[in-house]
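A single protein chain has been removed from this complex, and every other one stays in its place.
Right, chain A next:
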Amino acid sequence: MSTHSISKGCFVFKPPSKKRRVRQETASNSTERKNDSEDTELRFASCQSLWAQIKLETEKIQENLNKQLLDNLVSFLRRSHSEFQEKTTEWSCQMKSREIPTAALVLGVNVTDHDMTFKSLSEVLQDDITPYVALLEAKDCPGIKNLMQKLMGQLMNCCIDIDEDSFEDDSHVQVSQNKIRCSMTSLINWYKSVMKKTDSETTRKKRNSSSRHWQSPPVVVIFKDMESFTTKVLQDFIVISSHHIHELPLALIFGIATSPMIIHSLLPHSVSSLLCIELFQSLSCKEHLSTIIDKLLLTAWCPFKLGEKVLKVLINIFLYHDFSVQNFIKGFQLCIVEHFYSQPLSVLCCELVDAKKRVNTLSHNQCENIRRLPSFRRYVESQVSENQIALLTSDSFLKEVTQKLLEDLQLYHENYVSVLRCLHVFTSSLPKYPLGKQIRELHCACLENQVWETEEYESSLQLARMLNKSDLVTMLQQCVEIFVSSSGKEFDKTVEKLKEFLTQFQELEAEAFEEDVSVSSEKELQKKTDLYHLQKTLLELKESRRSKKLTKFEMLRFEVVDYIDSLVRNYLVPADHKTLYEVVYFNTASVLRGHLNAAPRTALHTALNNPYCYLKNQALKSDGGSISNKAPDICIAYKLHLECGRLINLVDWLECPF
């Protein structure tokens, strides 16, 4: 069937027979159909399970991060209408000021992430405080009328949902929303009727089911993006509802992306004085990202790893484009998909136990794939010749070696993380941060090349050699903690060594005290002196300074730094030096950037300016940016347009001999 018509723009095609398959199946089929390399199904499955795991993990992290904020909000809302709960008669006089309790929630500029926060917020509120939560967005509310309509729609719907749980036959509440005039009075009437009903219900049921909510829960209205609401709408709403605050316990939550000052610049004093604002600050997105990186990338449990360039691309997109953690995670997902799609050996990218099993079932083709890996080749070359032959010819031997290598890789990762953290403890407190403030920068540096060969590392070691004692001691203690908590078994010795350093420092402290006393007594002796002697002593002093003997503390400090250095050299080898790293590392950054941070403008420009990039025809090959007259017409037209920019006389164009 053709999709070209002069009277229609949409064409629907339905499969002739209604074959409805499960989505998963089609997805895996689609990978299987075209991809001729091995184990596609298994790869797809492991990809899916890995992603599910990571998704769960990120959600958990997000939840933990927001927990504090949500708890604060909940307690605020509880407090806000406690008077209302008590139903005291003086209640109205207490609330004389007619202030609406308002939570200003500063969320930061990463607007796309807010949805998650609001979702969890409204869930928590509905669980703990009140069933009446309305989420409003600026684009739905161009006027006060729309706002009320939306608000009432959401409130009444949610109330109906709850009613349906308890009474099935109760239909009189379900007044269609169109029939009610959307006004505050009708809202209040609704609230009263609902309250009466729940009252009767609770008395009947003796408060067993809805005991979590109070008797008259507040109505919470959340303005998701406060900045984009029109001022008039907000003002009207606030003024109107402040008049009815006695009858309707309303609480507002403003989602703010910029700064809390915006409330005062949006609302005049007369309106903002009707609000009783309390400020809540959510975690900044950068901290959020750090936590994600910390918990996701710098752990041993996740078998999939990001290469240095890929990580840099993702971080750059985050820092330079959107500050969105969600997008970062999306990028991470894409990395996983790409890796499992393009690397046939990614089938081994799973838990070590599974991976070992899978190694045993590898087909001959896959073994060949392993042999083709550059890192494996390097490994083979470093072996003795008998081993080389065995590795290249015998599949079973190869599998054995592969298992061992995978184990090594796993071990490397475990050690890597601990040592990296340890190094970070040192570098993050140095002045000017030669190796970066964040652990992700250090991670990138370590992945990129041998970190101990870089200038930055050199300078940070220099700086570390000048640390004072108290800093050094605290750092060492932190390192001990890191190593103790790490899962690697090799670190027992390291811990011991570090502890030894610590005790030495303590001893030093006692010694230093004594030394001080002796030096001062010595000086006391040379009190009388003439010019000649003074000169002599000064010269001596100078000489001695040149070949100055180090104090014990300095020696110890050197020792500590050298020890850390040796740890780094041992454990922070860049990943691409490890054999079989291709199995778990995804490193094609260009693909990722092309898909996430595309430059359509550049693509067009290149295509028009230099068609040879795409059309590999020798005739189009040109040097120095000029365009040959053989180029496609559109390229020549573009060149002309570039030159004059504005109007081109068509007649001249057609007559000029192109």
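Following the convention adopted for this analysis, contacts are C-beta pairs under 8 Å (C-beta built on N, C-alpha and C of every residue); 3 or more make two chains touch, one makes a residue touch a chain; residues count from 1.
Simple rule for what comes next: contacts and distances are computed from a predicted model.
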UniProt name of the unshown chain, from "Proteasome subunit beta", "Glucose-induced degradation protein 8-B homolog isoform X1", "Actin-related protein 2/3 complex subunit 5" or "Origin recognition complex subunit 2"?
"Origin recognition complex subunit 2"
Residue touching the undisplayed chain, where the options are A:261, A:510, A:531 or A:644:
A:644
Of A:189, A:231, A:270 or A:316, which sits in contact with the chain we cannot see?
A:316
Touch with the omitted chain, as defined above, among A:14, A:364 or A:542:
A:14
Touching the absent chain: which residues on chain A qualify?
3-4, 6, 8-15, 19-23, 26-27, 30-31, 33-35, 51, 111-112, 115, 139, 309, 312-313, 316, 320, 322, 324, 326-327, 330, 333-334, 337, 341, 589-590, 593-608, 610-611, 613-617, 620, 624-627, 629, 632-634, 639-640, 642-653, 655-658
